[in-house]
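FYI, not all chains are in this one, though none of them got moved.
First chain written, first letter: the chains are A, B and C, and each begins at residue 1.
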């Protein structure tokens, strides 16, 4: 079953899950609810897109949730300070990119393990998000770029549109560009990449910066969605993002993975969360079901590996 | 030798088949090993030799067939079972624990304990003993094994397998990373073990070795056993290397090296007093356009290091490198590629290949810039160029999109060569270009190297395979302890002379060399 | 939407039959909010309506998604205990646009049809006034704050108002915990080390206050007066325990508050808007002297 399952694997899990939910949860199967799921998935999916690229290089970014907070806060602060809203929006994204760049600098130049670098930045960036606002959320009901969180384009919620665009861009970068090949090469075999003449440090730096920018964009959407700067935003989002990436078949060892898989992974988590709410499952049991499904999903997905290696 | 023993094989496999996905690695293979013999296995890359050995060693379980030791059927479900059955194996790929010391590596799985505590002192003394047995006395058991060169690590692996009190020992290309003198040491050991009545299975792509060691030779092709030549029974003269090559490749490879005269042009590479500030150098030498120069020496002589310095993979402390008369500074490999230097690294698996990426990506990896506009890849251009390279190198791959992992060693090596050819470098450094490559592929790689040289590229080869070095080069540089100790014309050099310089032990005081460097 | 209409509960004057209710809590892992869940679950059985309880995990985006899911389910009434009172505004507006009545519980929500809240500022005031009184208007105190969300921050604000009027009370240490017992214990232990002379502690809720109590006992320090906020069952136990240093807690009634919000919501659905948008339930102080009269949650 090798090839077929390889392509389909986790997607089949998503389809099964949707069928199950359609039967169990009234209201699940409707266009409106589909859009709800897509909208609620969008933030995690955008974080996970950047995370995919980082994980393909064999790294990880635990700080995405904190970057989201810092970027959201920056964007709102800029807007409130009178900066035109497109610039405020870009400022937020840039703050994310800068935070990612700093992560990348430690990983690329000092060759520190990404896990601990981003564990550190997860902590200090959270602190920065708090201290920018002295711990208080900052409400901005007339936020200039509120549409990016609450609007819709031709009936599709804007966050969903942004998410789709982000995925197209990431897919293009990873599949169709020289840089994308280099990302896979660095993750697949860093020493070989270096000896093949690839500037490994530059690739790593770029990847963390892009990941930071994606988290920054997610932060902008978050703040537009809640019309305020929230220093507590995005706590523990990194785990959902990583779960989406891994469910999507990207290897934490690096060198292998596809951003489309990540989208499917994010949708699985989103459908699960949404479906359990619609089914009125008590919160505690939601956690149990969610945890078990995550494990089962990767277990099912791993079947293809068994199929392939023949052992 | 006892007649009864002679008749009943020590080890026998019957009707073994093994399939990996779409690949039938072995089909219905029966094979036996007698006590007191060296049974050589030969065959092209991917013929199934290692797979059969892994089945014998309990690493893989066969899809069908059975294994017998001294007439009794046994089950080899895990490497443990093989140990219990006293079957030892030296795997083709290194299986070391890079973070552990040599002593710990030697002890893994069999750690000495007193009551239930580790006995570290015994671990070290055991290690000394084991290393001594294979003549690797210069290795300190307390060094982390990761700091040793590949060749040294291979010696440790041999020590580990040999030290076991085994009846059957499998050696899967043990000399691929060894140079002449270590190999000689190993051969002595193999002779001893055979004389003690052990059975040895010896896999190699080097015909000279097989010729020296084997009592019987069995040839594999495409997962099937093609035939066995009994050289002890028939006598060595009854069989010729060419018979075996024909069984392997299905055709004659009459002139492996295809020696021919080459036109040498002006000096392309000029190296003066290059050193890493430590054990390597200072070295000075030239390579001319169209010339093939090979660096030879014992393992650890520093040849790889010199190559890496030229390529910018390690930091140069002092000295100059000039290409086509212009002095250049190579800061890193990317810089080297940009300035016209290409390198095929020593270990293709660790340093060259992206195993999970397609063969196309692997081939084009260093020259993606040439296939893209504003960073966007032009797949059609890439595909046709890679096709071209594959045709000229005769790469055997089902398609350009299959993972490079699934290619045989020889074909993988060709991928990396193809990568270099796309770079069109002025200087090409080839570190052990035929390590682990079968004889058919070898002859093709030699042909390719010569074609590359013929285009005016300066080719610097590093090789531990002396016949190869003598066969393909114009000139030899002999290294010892980080320096070039001799330079000689390859036409007139002999293995003995090269060995004398490499080891520093001179048999006669009249070496046939062109000149000796200080 | 439920097929079997029973007339078990007769709609009173203007009270409409509400068939399904969504209850959104900011953090079920906090016993205070869990108590709301408990009382609502019982009430749902009694009145026979469908109840869907969701945990916001202190995450505003998650609460936004939950509102969307509730709209999808077609609930009649959402009782919302928001992580942030203003940040939830856009979600509230979406629910109302979909014809769902929204009532805020405990923490006001901008734009909600009505709100039933405790005055958290007042709770902070009461707690610290009680502390100040017990200390006789002077002494060194520690403040154990909570997560940077609306309710804990308002309580600190109320406390600071009282302290501003009592210049002889010195705040010698203030640290923010995670609203739980363990962080109250850990932070207080360290703050006690740094301050040899501490007379009182204000914690923004009972779990942190009780953690601080453990820290004081373990440090073997006497005569430290501790106040919390909530009036939780554990706090009541502590108030009755001689070894404990816990002195007072402004009691709120989470379960009652949720039920009140339900009632207000049912009225609104039935067409009776309450006169005041906000129903304030004022906390009452429970201390060692009057704990016997306190009914508890």
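Quick notes on this one:
What we mean here is this: a contact is a pair of C-beta atoms (placed from the backbone, for glycine too) under 8 Å apart; a residue touches a chain by one contact, two chains touch by 3 or more.
Just so we're clear, the structure is a prediction, and the values are computed from it rather than from any experiment.
What you see is one copy per chain type; the file as a whole holds them as A x2, B x1, C x1.
Everything below uses one rule, namely that only the chains that are shown with their structure count from here on.
If the chains shown are joined wherever they touch, the resulting network is a simple chain of contacts running from one end to the other without closing.
Here the CA centre of chain A is 44 Å from the CA centre of chain B. Note: centroid distance chain A to chain C, computed from Cα atoms, is 33 Å. A straight line joining the Cα centres of chain B and chain C is 72 Å long. Contact with two or more other chains is made by no residue of chain B.
Residues of chain C that touch chain A in their complex: 28, 50, 52-55, 58-61, 64-66, 68-69, 72-74, 83-84, 86-91, 147-149, 153.
Residues 19-22, 60, 311, 313, 332-334, 336-338, 343, 345, 350-357, 361, 365-366, 368-369, 371-372, 375-377, 419 of chain B are the ones that touch chain A when the two sit in their complex. The part of chain A that touches chain C in the complex is made up of residues 26-27, 30, 32-33, 36, 39-40, 43, 130, 135-137, 139, 141, 149-150, 222, 225-228, 230-233, 235, 273-274, 277-278, 280, 282-284.
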